[in-house]
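Missing here: one protein chain of the complex. Every other protein chain is in place.
For subunit A:
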Amino acid sequence: MGEGYVLKLENIVKTFPGVRALDGVHLEIREGEVHALCGENGAGKSTLMKIIAGAQPYTSGAMYLNGKEVVFHSAKDAKRHGIAMIYQEFNMIPELTVAENMYLGRLPVNRAGKVDWKRLNQEAQEHLERLGLSFSARAKVKSLSVAEAQMTEIAKCLTIGAKIIIMDEPTAALAEEEIRILFQTIGELKKKGISVIYISHRMDEIFQISDRLTVFRDGKFVATKEIGQTDYEDVVSMMVGRKVSNLYPTRDYVPKEVVFEARNINGPGVHGVSLKLHKGEILGITGLLGAGAIELSKLIYGAIPMESGEIYINGDKKDCTSPKKALKEGIGFVSDDRKQEGLVLIRSIRENISMSSLKKLTRGFSLNKKLEVKCVQEQVKALNIKISSDQQLTGKLSGGNQQKVVFAKVLEADSDILILAEPTRGVDVGAKAEIYSIINKLTECGKSILMISTDLPELIGISDRILVMREGQLVLNVSKQEINQEKILAHASGGVNKHESGN
């Protein structure tokens, strides 16, 4: 059984009360390969990962490790067998050093029972170096970048002798440059014969890094393919279960008048940025993580106070120094962090949707509930939000539906200028296409969009014009006709000298 495979899953079934989350799933992992798991949200990827990592038991089926059948009773158990998982949220203690975190719970001690710091730091540093990482094992975790913290997690897996590492959306919080470092590290892992199970929503990454991939749909195994024998469209159609023709809508945008202008915006991480947005335009802004694109969006919306700068709407200077004022001037904001900044997860869909338009819905002293229900129903219908009732808690919705609720909230506030920060982050392919089509439709209704994204294919697919930021400044301004990915990356990473960036 399982010859040539380090890990083999046969006919795994997992049932939750009333739900069959996994229905006869197969998976074979070779030694030293990067194996991607693909599937929409709810396809069963995360359940499968938890089963492999021992965090959840399975109902029936069998799991073989190096040909021998194994049953994990806990995550610790799985770790002992060399299976480690890196979660999206890191499990590290910020106040401790890299080395301490790597050896947490099993710090080396000398004969007197005192921690052997010298040995600890030395061993930790060696592990980091083996992965080609240059930061110090003595640095506190809180001083690390997100990418470095992630590398520390990976290094930690090595210290416990992991043979299989599961990575769940490892690039979600990383920018292009950092992703490159991650991929290099994954390359190092492969050389050492360590297998990586890789989960990502970003198809381009999967094709760049994986050797093979397995597609799941609705808890069922669809296919395992060599990367060379498949392509993007093939995988997506397997995931969705039908042909997906166009992810991005076709746009025929004709430049119109300027509706929004930001002049000389300065603030934390943003230096002297000026930009113009035209009516009905989708203006994309990108840059590496920390380049200031997200900060710029928050400065414009008044979520972070500006040090200096002016906002003009339809040629008139406006006061947008707080989200409340910005909303009043018709600027809406969809945050990149929907769970912390977009939705009150413990409140209902209805309350979330009307959260920005309470004034509009108030008659005399009280809220006009009839009007509210009507407005909410209209938004739910227009955005095709799939819910059973508007009293459902937003925390229980899927990522795509949550994002649509945030859109509904912003639209309900009658915003004409929409700032969308990473609007498709953590959203599956089907919902992504829907969100693009919503954005496209909004511009047809005369709304203008400022879209911040680090997902370049997406930004190129949907924008009419793209601005590139580096170190808080605009370094490139390209129209749809001249957009190309290499050029954008070169500017974003500083490979090209600063360009003239007027409008």
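Quick note on the criterion: contacts are C-beta pairs under 8 Å (C-beta built on N, C-alpha and C of every residue); 3 or more make two chains touch, one makes a residue touch a chain; residues count from 1.
The definition used in the following text is that contacts and distances are computed from a predicted model.
Among the names given as "Deoxyribose-phosphate aldolase", "Glycosyltransferase", "Carbon-monoxide dehydrogenase medium subunit" or "Ribose ABC transporter permease", UniProt records the absent chain under the name "Ribose ABC transporter permease". When the whole complex is considered, the residue among A:S46, A:N121, A:S200 or A:S356 that touches the unshown chain is A:S356. Contact with the chain that does not appear here is found for just one residue of A:F72, A:F333, A:F407 or A:Y436, A:F333. In the full complex, the hidden chain is touched by subunit A at residues 17-18, 301, 303, 323-324, 326-328, 333, 335, 340-347, 351, 354-356, 358-359, 361-362, 365-367, 369, 409, 413.
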